[in-house]
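All protein chains but one are shown in place.
When the chains are written out, they are named A, B and C in that same order, and each has its own residue count from 1.
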Amino acid sequence: MNVFERLESNVRAYCRAYPAVFDKASNARQWDENGVEFIDFFAGAGVLNYGHNNERQRQAIIDYMQADGVTHSLDLHTTAKRTFIERFEDIILKPRNLEYKLQFTGPTGTNVVEAALKLARKVTGRSTVAAFTNGFHGMTLGALAVTGNAHYRNVSGVALNDVLRLPFEGYAGTGVGSLDMIRQTLADSSSGVEAPAAFLVETVQAEGGVNVAGKEWLQALQALAKEYGALFIIDDIQLGNGRTGHFFSWEDMGLDPDLVCLAKGIGGFGTPMGLLLIRPELDQWSPGDHTGTFRGQNLSFVAGSEALAYYENDDFLKSVQEKGRYMEERLNNIVANHKKLNFEVRGRGMMQGLDTHSPAIAKKIMAAAAKQRVIVGACGTDGRVIKACPPLTIEQETLERGLDLLEAAVNEGVTQ
Amino acid sequence: MNVFERLESNVRAYCRAYPAVFDKASNARQWDENGVEFIDFFAGAGVLNYGHNNERQRQAIIDYMQADGVTHSLDLHTTAKRTFIERFEDIILKPRNLEYKLQFTGPTGTNVVEAALKLARKVTGRSTVAAFTNGFHGMTLGALAVTGNAHYRNVSGVALNDVLRLPFEGYAGTGVGSLDMIRQTLADSSSGVEAPAAFLVETVQAEGGVNVAGKEWLQALQALAKEYGALFIIDDIQLGNGRTGHFFSWEDMGLDPDLVCLAKGIGGFGTPMGLLLIRPELDQWSPGDHTGTFRGQNLSFVAGSEALAYYENDDFLKSVQEKGRYMEERLNNIVANHKKLNFEVRGRGMMQGLDTHSPAIAKKIMAAAAKQRVIVGACGTDGRVIKACPPLTIEQETLERGLDLLEAAVNEGVTQ
Amino acid sequence: MNVFERLESNVRAYCRAYPAVFDKASNARQWDENGVEFIDFFAGAGVLNYGHNNERQRQAIIDYMQADGVTHSLDLHTTAKRTFIERFEDIILKPRNLEYKLQFTGPTGTNVVEAALKLARKVTGRSTVAAFTNGFHGMTLGALAVTGNAHYRNVSGVALNDVLRLPFEGYAGTGVGSLDMIRQTLADSSSGVEAPAAFLVETVQAEGGVNVAGKEWLQALQALAKEYGALFIIDDIQLGNGRTGHFFSWEDMGLDPDLVCLAKGIGGFGTPMGLLLIRPELDQWSPGDHTGTFRGQNLSFVAGSEALAYYENDDFLKSVQEKGRYMEERLNNIVANHKKLNFEVRGRGMMQGLDTHSPAIAKKIMAAAAKQRVIVGACGTDGRVIKACPPLTIEQETLERGLDLLEAAVNEGVTQ
Partner (left out) sequence: MNVFERLESNVRAYCRAYPAVFDKASNARQWDENGVEFIDFFAGAGVLNYGHNNERQRQAIIDYMQADGVTHSLDLHTTAKRTFIERFEDIILKPRNLEYKLQFTGPTGTNVVEAALKLARKVTGRSTVAAFTNGFHGMTLGALAVTGNAHYRNVSGVALNDVLRLPFEGYAGTGVGSLDMIRQTLADSSSGVEAPAAFLVETVQAEGGVNVAGKEWLQALQALAKEYGALFIIDDIQLGNGRTGHFFSWEDMGLDPDLVCLAKGIGGFGTPMGLLLIRPELDQWSPGDHTGTFRGQNLSFVAGSEALAYYENDDFLKSVQEKGRYMEERLNNIVANHKKLNFEVRGRGMMQGLDTHSPAIAKKIMAAAAKQRVIVGACGTDGRVIKACPPLTIEQETLERGLDLLEAAVNEGVTQ
């Protein structure tokens, strides 16, 4: 029995699908301790948008550390934090005509979501939050309450209240009309449904199965929120930071979210950061209302500042869009090769999902992928969707090779 | 208006007490961007036990990064994680005859507490958790529910249920007898109080005002938990990692906690890690029951492994004990110099609190400390206690100088 | 200021619409203390199905009292209770091939609903109950949680949890298809919606606006409940006891409810009784699991036993059906006379509603009805529906006269 089996809790999961002991990593490739190479189409669950050991970020971190930079600072001011804030304003907010206040929370996605819900409740004086079927927002009780997955919810052992569950687009109809039912209940004081503090939505539900919401539906949802005095919150934790071919997943959709949750990729190097964007008039926090020890992660500020350089011109995002189209094309070919199985490709940019509509088949494909040494993830209800989200910086050659391996894994999985 | 005021959320707090922009830091000293030096008696809220930019840890991180080590790995196996686990077993668990499984959670204290409560509820099938007056456990809804501070609780905007609130030792009597009331209610099926899933306790309530629980009381509490089938959980997030002069704050007390929450100092360098220790027979998690994107922080594994070297022999802990005694002595002198004010010193090891019994006086001392350039924190109800918890590695000379500054701040604060 | 204004709480409501002081009553007529006559189309909110001072019931109560019968007996056995149970079995259950256990709860509808929900939760081990838009089930916290009206809910001052709110038939589509959305979410473990302990439904939502559910929808709902191991509960408190022209509102619909809630008319004389019918295999109560001081109301057993005589043959129910058709016809004429207003008539048997689609118009009609001295009630969202539910025993002549008065009130109300 190895040390992990002997000493690590039974809760460990991904390592069961990929039991290798990883030692080195560079951009989209990882090697185990025996030097065996894997292609990484998972990117640490959407964190490593700029690849493993991104050279520019690594050097910036090392330089900062060697210069005795402050590593950990709670919410004290540091020069590293100031640089991050200034660059975020200059490179991200200003060119998009956006105005947001920045709140650095505890450096995990679930902490950002907790802060967002707390603020929405404080601002509106309401307790319920509307969330969607198959939504995923985190594991701490506040974020778990808005998460759809029954298994995760049941483990909590307590009642998870204060949530109004609504169908995501495509769940029970598509388009603006699929919001009619909720609109009617909010207008009706005897419906048993009260106006929520917020609508919390992902533009693409990554963990939920790579379900994509359309522009019209999102606009209608935002309008509904405003109509009923609720905040419109986009959880852009997995889809933001360039993943869709735009910095924000929602920036080409005519949306104006009240709060935006960022984490994962915003820290740049796999170094964690939690960042809540707040429309200035909603920044109704009193000092210290919501705290957290690790909210001043300066290595993340340094690496995150460096990462923002990718957005100084359009080249990077164009390359993401191109690679995304290539991924989609290749996945569609895979689907075409297995017509009888009625697979389906969904996604935006470099977040692409292959819906097998079958947890059993998906499980076989996952096992084959492990043998093929391409790291992917299973998502959606009971893991029926294979999710591919490589580092955005992946070289075209590696991307092609990874897709070859994935294609082989699908072929192997479906014929078992 | 500076960039922080213009763009950072109003929620920021500590930076209002110490408005400098910090640039460099080394061991127990920090310098702002103008080169002004501060002595750090706060250690990033108890995180920086081994000082800012600890040389050994810094070098280890840099070496690891330069060798293309895997930075971020969810719960995949890595060589860095294996090293950490092995060293934790060899240096910490084995010499203390302890057996625990290790669960790496999202890398903040609140995430560890959420995991602990979830597991306690799963194992017992009960929903309520017993927590204590003035307890502090985090800001996400599950951890916030067990936290005592009314301000933090009210901001949540939802009902925080499933908690049984009990008096901490010294709150309404001391010693074993102060548990009589809860023992009686648990024995009585008409008391309206049901047996909880767990008793969650800090051995010293740091945020709660540096309130110290005694060995007998803690033993009686543990016995009570076992008697009623509840888990005994120690939140050692701020007091563990050597702070008291022992690795665990509870190790010299004849205790045998079921779960131990570690965070803050366990990551070594200000790099975050969340670690839940689980008695093997209670490791009843199913794979994937509780997840979190950033639970595989390899820079923290590297720095944390290096930090464990401090515990390979007794020298370090002895020095902590000595410096702790020195701090206590100096603080007692301060109290003696202001007899009429009835200040009180409480603490263990290098976590020492000066209870002014007056939020107003404490506020003045805090303002004076900022002027004196010694970084301390206010804790306890309405901030009436001045908390001093320097890096454990602080040089004796710096410690003395910091205490001089603190003494000056007290003198200045009380005469305003 | 009269004694009511001076000493009765401001909470009083109906007496503001009909401020008379009532003194006498007989069948469907009431007289105030000045001898002014009102026709009663309200029947005490559906309680007085057999009229005020029903002669047979009155005599039975007087005889019982004069013979020193036991009035109040908790759940001790009495001869009066035995008679009621035997007659309920012989006259109601056996001819309909129904098998139910009888639980006498505290003698109000809300107490019956609380018992039903408690039993459903005990039997299934689940906490959530599915209830419908515009449903009304009572004012105590358990029953209020499943009630739709926002005003009533908000007054509670606490979070009302453990409810899954679904659209009633006609709310967002009709027929079996309108249950597709809930069926889909229950089948999907990531929907965020877990299988409930029960589906609680009224066949006609009386307080909710006289909304009528169809046979096919109710059958599909029952099938859905069985499919997901949830209990199917019919709240027949206002529609049972002959109101629809059948003893149970659901008996001609091929339904087989697990639990049936009865109150209001079951006590016969305005004397209160709460009765929960339980399918024998679901009678999983332990002795004393649910109690209540007034669950042995023997005057109600005596009057209720007498009332059951109306069901010994078909004559009574046929007369109810005929009078119901007459009411519907007359109301349809009223609607036809005001075509531009698009009023709508809905109902079954002698529960008929005139939906004005306008709270403002309905309010004027209510005021006119008070002047015309016909007692009706406003129901539905913001009171937009005028509800007519006279005693089932009303003489045809009085019924006609009451409808004349109601017609006059509508004419007056809509021309103001």
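We take it that contacts are C-beta pairs under 8 Å (C-beta built on N, C-alpha and C of every residue); 3 or more make two chains touch, one makes a residue touch a chain.
Everything numeric here is computed off the predicted structure, so don't read it as measured data.
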Which of the chains on display does the removed chain touch in the whole complex?
A, B, C
Decide which residue listed in C:A28, C:V47 or C:L186 touches the omitted chain of the complex.
C:V47
Among A:C15, A:M139 or A:V158, the residue in touch with the chain that has been omitted:
A:V158
Sole contact to the chain not displayed, among B:L7, B:V21, B:M65 or B:A131
B:A131
Could you please point out the chain C residues that touch the chain left off the display?
3-4, 7-16, 18-26, 30, 33, 44-48, 52-53, 58, 61-62, 65-79, 81-82, 85-86, 89, 101-104, 106-111, 114, 118, 121-122, 125-127, 138-143, 145, 151-152, 155-159, 161-162, 197, 263-264, 269-272, 276, 278, 283-294, 296-299
Chain B positions in touch with the non-displayed chain are 127, 131-135, 147-151, 153-154, 159, 161-163, 165, 167, 171-172, 180-181, 184-185, 188-194, 208-209, 380-382
Name, in rising order, the residues on chain A that touch the hidden chain in the full complex.
158-159
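By our rule, only the chains that are shown with their structure count from here on.
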If you take the mean of the Cα atoms for each chain, which one ends up farthest from chain A?
C
Interface residue identity across copies chain A, chain B - same or different by half:
same
Centroid of chain A to centroid of chain C, CA atoms only: how many Å?
50
Nearest whole angstrom, what separates the Cα centre of chain A from the Cα centre of chain B?
30
Quick check: what residues of chain B touch more than one other chain, meaning two or more?
158-159
